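Each chain you see keeps its place in the complex, though not every chain is here.
Each chain carries a letter (A, B and C) given by its place in the written order, and its residues are counted from 1.
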Amino acid sequence: MSRSSSWAREALAVFGKDCLLELRTRVALGAVLLFAVTSVVASGFALAPPSGVAGEVKASLLWVIVFFAAIAGLSRVFVVEEETRTADALRLAVSPTGVFVGKLAFNIALMWALCVVTVPLYLLLLEVPVRHWSLFVTVVILGSTALACATTAVGAIVAKATMRGALFGVLAFPVALPPLLVAIHATKAAWLSEGGWRMATGDLQVLVGFMLVIVPASLLVFEHIWSE
Amino acid sequence: MNAVAKILTGVWIAGVTVAAFLWLPPAQGFRSPESARIVVFHVPCAILTFVAFLVNAWYSWFYLRRREPLLDMKASVAAELGLLFAVLATVTGSLFAMEQWGSAWNWDPRETSIVMLMLVYAAYFVLRGAVEESGKRARLSAAYALLAFPAMVFLIWIMPRIVESLHPTNTLFTGSGLDPVYRITLWSFFVGMMAVFVWMFRLRLRVEMLEARVRRRRQTEPEPTLTGVQP
Amino acid sequence: MNWQIELRRVGKEYNERPVLQDISASVTAPGVWTILGPNGSGKSTLLKIIAGLLTPTEGEVVYLHNGERLNAQQRRQVVGMVAPDIALYRPLTAIENLRFFARARGVRVQDGDLLSLLEQVHLRSRAHDPVATFSTGMVQRLKVLTALVHRPPVLLLDEPGSNLDEAGMEFIRHTVRVQAEHGIVIVATNDTRELDYGEPLIQLGA
């Protein structure tokens, strides 16, 4: 068995197990979604059309909501392992790389599911006129993936500390800030009539570049976070 | 409900529906008088949403007192129906709003409160999904329903009266607002829908009871499938 | 197959409090060894160090296979461990837990194999129930199975008999006997019923 196929196989097993746990407890996704939906509805209520909030603020708000909803869910994959004292069992069975890749895959899937529900609702309730659909969809996919990449390793750090839920927000924010800002900028480009792809290519490159840097960096430090 | 009652309900609803379109005159004073007929369907659905919520709270309270699983089933079935009617009220309301107010959604206090009501129902079911053990699930969801109750009373009765609204208030019971013809048709439809509510309630309850019976049987008898699958 | 574990002057401090000091030992397959000592003497700590879950503050633990040193990844394939503070996935069923631990280590197993494993500890009829609904003793039995599912040559057991009834104890005894025929078992215990599993490897003081 070659080494590379070994971590892929491990990651697959971890991903499958986490999906199964999710399916069993049924609540992670449901709750993250409802959390996001609640915030979207609340924002829609507070910033309904007569209040005349600019499209720029709306773009920020969308990503802030996605970020907070992500906070509600993304750190769980590691926190649950520590809280239920299964982390040691996982350490015994799976290599750090396998664990990280499996958890990252799960978080990305969670973020996508989150966006599939939240974003259309947001566009509807806040009456956002999207001019460049293909660009917007690309931004949402890349942005949410980048958020998951940025925060997965932070989740592992948080899992080792007490008072996890809130701590995650604090630690994740600085790491997630670059993709957050870039995604907000690119979203504005996709909503405004002018610019479009031309205005956003730089942002998209930054997003991809960010992922290409943060994932290897996370892998590098993850082993030290994960093992005692 | 026996067959006669079912048929009577069907005939009644069909009759009222036909009357709403043929007998009911277009409502003057509305921006789109013809489409105003929809209140006849819209308002009963909205009222049934509240009724379902009351029924849910009522059975929740009794569950906590008596701890009989049947009461929990009744509470949860009432919430399911409440959610259904909330969706119906919102859809009919939105259609109507599109005609009358020019936009499907205006964050009118009534609209807000029905969204909140749906959120409560949704949260109630998320909670039920989050608890494995049936007794615990029943206790927690009953407690939640009762905690949400004062909040809902506030949202439904107090808030629309504090905040100004596009919606007419106090038209159902006081004489001033609604044309008597409309009122008769509306309440007739309400009676029909109430019968549907009772029928669906009992149907869902029967399904729930059967499912519980199947679960119990599975627990007490050894699983027959296991020995068969052995490779 | 020649498996060997060497403890080389292992020491461990928690927060500057020394728990283990200068422990050296060597075990070779096949055989059963016990780590003995009163409560708080460091048995669990030592076992976790052997498993690679804790890094010792001094010294090292070396695994040798036919004289060759194993790396961390290989060590994971080789070790199976049961301990009071290593838990299972409680929302998953018994069989799902077994399946996950097998797959994660690259072992291809059929459900039939897993069911007959469960049969051995009288949990077959509960195979599809979540572990959360198990009693302490039932959980302990399942834990032992998950440590065995990849047939590890090295088995580390920390108080394996806790909360088990007579049948459960007999299963442990049987497991240890079978494992001792070709592999290594290290048992940490202070249960008098378990003292006779093997020869004392290390006696820790209070």
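Convention: a residue touches a chain if its C-beta (ideal position, glycine included) is under 8 Å from a C-beta of that chain, and two chains touch if they have at least 3 such contacts.
Here the structure is a predicted model, which means the values were calculated and not measured.
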Protein chain multiplicities, whole structure file: A x2, B x1, C x2
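Basically, only the chains that are shown with their structure count from here on.
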By mean Cα position, the chain sitting nearest the middle: A
Contact-richer chain pair [A-B vs A-C]: A-C
Centre distance in Å when chain B and chain C are each reduced to the mean of their C-alpha atoms: 56
Averaged-CA centre spacing for the pair chain C and chain A, given as whole angstrom: 37
Sites on chain C at which at least two other chains make contact: 91, 130
Residue list for chain B, restricted to those that touch at least two other chains: none
Interfacial residue positions of chain C with respect to chain A in the complex: 48, 51-55, 72-73, 76, 79-81, 83, 85-92, 96, 100-101, 103-106, 130, 146
Footprint of chain C on chain A - complex, ascending: 1, 3, 6, 9-10, 13-14, 16-17, 20-21, 24-25, 84-86, 88-95, 98, 227-228
Residues of chain A defined as touching chain B within the complex: 25-27, 30-31, 34, 38, 41, 44-45, 48, 125
